[in-house]
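Apart from one protein chain that is not included, each protein chain of the complex appears where it belongs.
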Amino acid sequence: MAQTAIDIDIDEIIERYPGKPEYLIFLLQDIQEAFNYISAEALTLVCDHTGVPESQAYAVATFYNSFSLEPKGENIVHVCLGTACHLKGSGLIAENLMRKLGLDGPGTTEDLKYTVETVNCLGACALAPVALVNGDYQPKVTSPKLMKTVQKLGDE
Amino acid sequence: MLSLTIDGKKVEAEAGWSLLDTARQHGIEIPTLCYHEAVEPFGACRLCVVELKQGNNSRLVASCVYPAEEGLEVYTDSEKVNNVRRWILEMLLSECPASSEIRQMAAQYGVETTRFEISDPEQECILCGLCVRACAQVVGANAISTVGRGAQKEIGSPYLTPGDDCVACGTCVTVCPTGAMSARFERVRGVPAVVMVRSVKG
Partner (left out) sequence: MQVTAKDSANLRLGSLEELEQLRSELKAAEDPNQTRIIVCHGTGCIANGSAGVTQALKDALAAAGEDIEVMPGIKTTGCHGFCSRGPLVIIKPKNIFYQQVKPKDAEEIVQKTIQAGETVERLLYEHPQTGEKIETTEDIPFYAGQQRVVLANIGQIDPTKIDDAMRAGAYAGVAKALTNMEPQQVIDAVINSGLRGRGGAGFPTGIKWNLAAKHQGGQKYVLCNADEGDPGAFMDRSVMEGDPHAVVEGMIIGGYAIGADTGYVYVRAEYPLAIKHLEKALVDARAYGLLGENILGSGFNFDIRINRGAGAFVCGEETALMRSVEGKVGEPVPRPPYPSDKGLFGKPSVLNNVETWANVSRILDKGADWFAGLGTEKSKGTKVFALVGKVNNVGLVEVPMGIKLREIVMEIGGGVPGSDHFKAVQTGGPSGGCLPWQDAELPVDFDSLIAAGSMMGSGGMIVMDDRDCMVDVAKYFLGFLEEESCGKCFPCRLGVPRLRETLNRFSKGEGTVQDIDDLYSLAEAIKAGSLCALGGTAPNAVLSTLRYFRDEYEAHILEHRCPAGVCKDLITYSIDPEVCTGCRACTRACPQDAISGEKKKPHTIDESLCIRCGMCFESCKFGAVQVQ
């Protein structure tokens, strides 16, 4: 679980790596992990440290799927859409979950409670269809089972 | 000097020349969109593809980046080459229908209409990235970049909002092959940055 922003010192993260362009992605990953997203201020700090022009850092931050420029929800659900999961109906499971949470597609609910993302194979094909709820594998998941797990989180 | 054949004609090239350099040096036309002398070749638009034949094998390479080599057998106008160009141009007609340059080029290959859906009739930008490369390599301002990836890719400044990096030199407008930049530049001249060249959000 990510810590809250207040607990983490962004400067401490920046200082983890030498000030070279090749550490741009490392830094963005650590910031994403710590804060659940990359703020404009954080991106500027990273650019100052690594010497990467802001436009290029922005290109990188928007190119890779794991980076988010907006805060994500408290609970993150990843539904695997790998081939094995696809054949076992994971597409419908993802659609049904998003419909239930009032999302048009992958994204975050307005109350910032949930983020639903799809992922192209978690490499756990024997468990297909599989979902990750806050990092925990949900093997052989069905729509009703996943809804139940997700609703439980909301009640906590 | 290297010796090779292009379209059956024996030609010579200096070491370090690309196939495109060599062809143009000998008056053989190859169409390009993402190529400009002022910046490093990029190999993205693939209009400049040419066919390399070796015995029974053949493959297409982008002539703007492929180096001239001794003994190469190059075809710039084969059916395989033209099939690629026609499809790219037809798809560009639906992607950026507002560009007269693309329409003219497509017409040269007999492509007058497109069977694909037009999503933005105003779109001119073909995402060749010349503006981005010129801004970085020629001007050194690095004010714009590609944003996102794949079909969602667009070109603009960070957060698609004005920043301090644009020096309003107009180089991007000069290199733009379709005029996408000038139309947008008019609109943003009053503000200190190129805000957005192409946005999928329209």
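Chains here go by letter, A and B, matching the order in which they are written, and residues are numbered from 1 within each.
As a convention for this text, a contact is a pair of C-beta atoms (placed from the backbone, for glycine too) under 8 Å apart; a residue touches a chain by one contact, two chains touch by 3 or more.
Please read all numbers here as calculations on a predicted model, not as lab measurements.
The chain that is not drawn here is touched, among residues A:I14, A:L28, A:L103 or A:V116, by A:L28. Among B:L2, B:L60 or B:V138, only B:L60 touches the chain that is left out of the view.
The residue touching the chain not shown here, chosen from A:N65, A:N134 or A:Q151, is A:N65.
When the omitted chain is restored, the residue from A:I14, A:A34 or A:V52 that touches it is A:V52.
Among B:A44, B:A98, B:V139 or B:A168, only B:A44 touches the chain left out of the display.
Within chain A, the residues in touch with the undisplayed chain are 20-26, 28-29, 50, 52, 56, 59-60, 63-67, 81-84, 86-87, 89, 92, 95-96, 99-100, 119-128, 130, 137, 139, 142-144. In the full complex, chain B makes contact with the omitted chain through residues 42-47, 49, 59-60, 62, 65-67, 80, 83-84, 86-88, 91-92, 95, 115-117, 126-127, 129, 146, 148-153.
By our rule, only the chains that are shown with their structure count from here on.
Centre-to-centre, using mean CA coordinates, chain A is 34 Å away from chain B. Remark: chain A residues 40, 43, 53-59, 62-63 touch chain B in the complex. By the touch criterion stated above, chain B contacts chain A in their complex at residues 136, 142-149, 157-159, 163, 165.
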